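One protein chain omitted, others in place.
Entry: subunit A
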Amino acid sequence: MFYKYFPGTNTFAATSQQAAYYPQGLRPLPTTELPTMIYESSKVKFSKASAVAAAKAPPTMASKPAPMSTAASKLDARVDVSKTAGNPRIKQLQELFTKPDGVPIHLKRGAVDRVLFSSTMVLCGICVAYTAYTIYDMAFPKKSQ
C-alpha cells in the first residue's frame, strides 16, 4: 500500500506507488512539520512481515520529493519502482524545461530550437510572398502574343 499526504484536508489516502514518491501538483508541499504518519487503523492491519520491514527502515515524509536514489535506499529492497520514474535523462530535461527564465517553450532547448523556428519563419515569409504573387499572376494573366 502507498499513501499520499493531502495538505488541504490533512489526511492520508491510498495512492499509486509513483504518486507517493512524486506527488504532482502546482503547489509544492508545505515546509511545516508534518504529523506523524499512522499506517495502522481499524480498517488497515499490518501483517508481521511488513511490520518487520517498517521497523527496519521507517519511511519518512520529506518536505520535498526526495530523489529516487535516496528514497529507494530508505525503503525495503523488494519495492519495485518504475524504471521510467527516476530516469536521470528525463530528470535533467525536466530541470532544464522548468527553469523560470521567461524563454517560451518553443525556444527552451537552445540552438536547435532557434534554427528550426527561424527557418520555419523564413519559409513562411517566402510562402506569403509567393502566394501573393501567384494570386496576382492568376488574377491578371499576361496576354499571350
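The rule we apply is simple: a residue touches a chain if its C-beta (ideal position, glycine included) is under 8 Å from a C-beta of that chain, and two chains touch if they have at least 3 such contacts; residues count from 1.
Simple rule for what comes next: contacts and distances are computed from a predicted model.
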Just go with whichever of "V-type proton ATPase proteolipid subunit", "Cytoplasmic tRNA 2-thiolation protein 1", "N-alpha-acetyltransferase 20" or "Cytochrome c oxidase subunit 3" UniProt uses as the name of the absent chain. "Cytochrome c oxidase subunit 3"
Those residues of subunit A that touch the unshown chain are 16, 18-19, 24-28, 80, 82-85, 87, 89-90, 93-94, 96-98, 104-106, 108, 116-117, 119-121, 123-124, 126-128, 130-131, 134-135, 138
